[in-house]
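Handing you a structure now.
One protein chain omitted, others in place.
Naming follows writing order (A, B, C, D and E), and every chain is counted from residue 1.
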């Protein structure tokens, strides 16, 4: 089977144990993650071949990050090591009840931000791929990162590879002198599948759901597909956060052929780790698109995968396909499995 | 006061910290437990004299397991150490919310499975006992284990000691060439008190609750007592698992004289550790039978003990009798005790 | 800005990790706290200058306790070290669900209990203060502690400093030969703000809320202000403990001018650490009195601060003023802050 | 086989992990120990039946301490629980290289100090004993503790039980109004075996080794045996501390019949935990006296046991008799045992 | 570059933290290792392509073990998962000073022992290999494991791949009914490079070094090469264990052309982890054979790699080639590298 390939920055994540505050912590838990890489790793845990393309500083931390993703089965052979650069970092303080989790980013001037687009031979990288996935964060990091992403999409298109994007607009990341509103449309128009919230559609593409429609997501999705005809599916989770310890999520999909679909809500109490919940959804959706019978099943699988992710520490959904199917089949009471 | 004596295998239990997955864990928490031994230990924590009879490999792990139960006040002097054998193990991954806890057993060919029935002098072991308890797991492990159990029940009967059993049918444990359906009836017919679910009654004894009766447990229990006239009480908990983090339990008892009794439900949110919840119930029931005024009180005590167990790490209910009585008295809001 | 000054014992707190029982713990988490000192530390975290006055044994533990409060920004320069004395301790076992948290105190004969009232030069200590806060626990510890408290209140009054008290009656602490009922009235009559529950008002001052009134707290508060005319505000939290893992709290205030005010309830699920919830409330109330516009805002701030404290490990509310305001503004769903 | 019985206080020991300083530690490792109890526990680990007699406060910490010693196989059934008392504590900071380990004691007014001598029925306790061991620390704690010790020795003598003492003079412990020099001689004169350093002999009994003799220990020991004719053996370790991480020890014995014996030095690098090294020596000596062929073998065994203790965490020597014999046989290179 | 391929069992290793005894540990550190797999992983860390061939049970533990080796860069794609089997385990207690480290094995009836030789397509596995390494432990586990090894060697020979073996005779492992003396010669005669101690040569091949020769290793090695003409190099480390915390090692090699070579001794104080020291030596030797100029350099590299391994936790030498070269170049004082 051909690979699912993702592209983007991987950061070191440092967080106090349990619900301790950063100032209380005499040690920090370390893991590595990034929106695109999490998708590759989740897809690998689901049993599909996956590769991630990224850059790291040429020292121990880069090596450690490669090791974590290699451990999960991701093909990391395309990693570019850049001397005298730094690893992007983020510090996560996990909240509880009404206290929010907070993130302090320290990712500017990372190895990834300084990548040379010419360092990636996309023809070679994608020659054995069937799916290419990227996120809006990659485009936000630096002009060269956006450029590399642009080339990857172009090559993927030419090779007939499915392209998906999580537009994921983070306003304060865009600091290299170009506007997301100028950069993103060109990238998105090469995509077959797009994850996009109504807010991001409004901010990035000036697409607003029709007022007064019963289903504003579907309304937005249809307009997005009209604007970018290559797009066949727009999907997202709807998240109703009850507290830092209680999330409700459902999956939504507008498919060019089937129209709007949604799942029921999952209640997750308590939430173990909500970082990467969206990435788990996308990974599940890719799995479903490639292995299941129809978009409805794919959406159900993706949403169950995302729900499961909330019960797993770290950025990556470690669930197997069997475990996700177990949830899809309705086994949500967590009964002991001997 | 005379001892409560139990008989069965003790396993090493290895589990990742918190809700980590086995593949994430760089260290595993170690404790020891077994369905029968947990009863002895819980009974000892409640303040009654208890002894447990078992076999261990003759190396450090056997010594460590003895130490844990000796620590809790269980008389371990009857332990038989068998050279060149292994310790049964199980790996427990604790779930959360809709992710189930899972157990990987590694218990075949353990020291206990290889026991020599002649190694136990039941006359001597039981001469100072007032109660003997065993579980269906012991009978499932090996022919020799079942044989030792058979002899223990015989001697107990002759000495006029109360005998209780938790039938606890685990289909995939029965692998030594005999069927549970053939072995268990002979053992159960020597018992005064039996813990049995409707499913186990159907599977093991082909006893089915009457369709259409309001209370199927009572229906099953009465048929069980008819089949095995020595049995005076059939009891069990009813468990309504809401999620891996939320259990609801109530206690049920059919007494030959009093008929059917039940308690209200306890909600346990969050569940700290659900392993051993049933063993805590039995220990509480034995305590109640020996120290309280009537079966109704015993059932209330047993159910509260089981509920408390869900809030305590490890296989064993460490609650004292006073702590259980505190719950029985309705103090379930967990108000700080200074 | 002038200091908020508090006075009282700081104890070492030792607790098993997570929800382990004391007998299970091979290591204990250490922190330091005390009802008055927690107020100083919370006030400092909120950004106001704070000082705490106390005594410690002259060895490493006293040094460590000073360090913790100095770390949080509390001026500890008035600490008196007494050779050959001991540190007060308490052991906290954190419950879960229906299992209550329990505390074992080991605080008798501590350095603080043996303080010499002449060791504190209150004129000097309070010369740069605007608020003095004490608790009934200080008065309970020893005759000399009560005497030092008496002198501090007297000096504060003379210097025109606001005085607040948390009456906090702990029956079994009063063991030095005087009755709380005899000692406390004289101390309370020097206070402007008093935190007092209905139960404590009845026990200490024989003040009972009118039967049949709709709001018994307000009824008690009015009587208390009649008895002690210096008091302008009586406040408290109402705590509806659902389980060891779920608290509901609201704030109540009777103000001499505004009458009775209250907030809505906060639900805190799960509770991370409920120790110091009342101290966080008082610290928030002091902050509000000094920095916000009116008592209603102060009460809202105090109650949100107390709710937040339940999500933070340790005795002290580490929340910043901005974090408390975030809750007051209604952001209680714990949404991730990037 | 009959029991070895010991008598004395057990304290909770709290120490930072590794070589951290107390002020750095956010958690403390907990264990329990006491000079006499350590002997009982070591003897039990060596395979002999042992019992320890002590008092504890009637709360969780007393229960936890009982559990630890019960775990190691010590018969704790004679424990007296005293309500409203406290547990003696000590805080241990483990040094390294040239930085010394330090201890902060917090043991005054403990349950043991407040024991009622009448609470111990020594006839009953010792009826199944063959050896009674006590230390000078017990006599130092309180008049009632010394009195209980006196009675135990008297009963032991009458029952023909061997009595041993570790005189262990700790000047600053003696604070209850009697002088060690007045109390100890009466107690020591009932002993068969005494562990005593030259310094303690000088301080307690005004016995000074002859100046100019080649072996001052033997000189002291002979004078001690002349003064107290019941004493048949005086023994001790000689400790040449090189650094907090490197100890050298040898064993010395003057036997009434055999005269002076000594072992070669053991070098222990690194030292894992030097607390209880002397208690391990005594336990080894008792084992040797009861199980080996002659005092020379007993001394060799005792010294090897003490050396091994330095490599084991906690107060108690957990070595088995086979492990000690392995060292006695010259296997000191720590070669991997598969 | 072509792969180095190894074959053999990987066990889960469980060890208490620091120098704690098994009976003291409430948690165990988990890692995975095996004599052959450690070589593959070390070779991968040195920067060469490596693959390991093994069997695992088809459950979480097998998955976790695969992950660890994949993390280190080992190609694990040839892993065979066998349902309803168990993972081999060993428990390691790390000694200190004169206390030896000890291992409790629990590896019988593992998935690897039950492998089906037909499950491995050696033509396919080795088609991209340049070196095949196996150990005597693999041959000891079961007849089928020995058979698979035999076939692998045969195929490797035919494909012209270098074959190396660590004869590593473990007497008590050979329990499947054949004698090592009968099985090993046939396997060894297909090898180019053999790691063999004088003891193993005597036990397995009845080859004894000439009495009275200055260098008994060289004497043995020459005889071994005479017996098995395919062998071109016999190598080993000489280990002078000073204590569990202090090792001295040197490397020895008899090369068919160059004769006997040896290195100076390395002193390692303290030893962090001595497990896998021999495997690190072999990995270093393979690296040297493939990348360095001559056997002398290979031996120096191998010995430095083994010395470094003693400072690294776990079974595998994580050192990079640059780090080993740093030691070879004489930088053994551990000077801080910024």
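The rule is simple: a contact is a pair of C-beta atoms (placed from the backbone, for glycine too) under 8 Å apart; a residue touches a chain by one contact, two chains touch by 3 or more.
Everything numeric here is computed off the predicted structure, so don't read it as measured data.
Remark: the omitted chain is touched by one listed residue; of D:23, D:58, D:203 or D:267 this is D:23. If you put the hidden chain back, the residue from C:38, C:54 or C:68 that touches it is C:68.
The chain that is not drawn here is touched, among residues A:27, A:121, A:181 or A:294, by A:27.
Taking the whole complex into account, chain E touches the unshown chain at residues 18, 266-272, 307-308, 310-314, 318-319, 323, 326-327, 331-338.
Although one chain is not drawn, its touching partners on chain D can still be listed: residues 18-21, 23-24, 95-103, 105, 170, 241-246, 270, 274. Taking the whole complex into account, chain C touches the unshown chain at residues 67-68, 70-73.
FYI, only the chains that are shown with their structure count from here on.
Common partners of chain C and chain E, by the touch rule above, are A, B, D.
At the interface between chain A and chain E, two copies of one sequence, more than half of the residue numbers in use are shared by both copies. Across the assembly, chain C contributes residues 21, 23, 26, 102, 270 that each touch 2 or more other chains.
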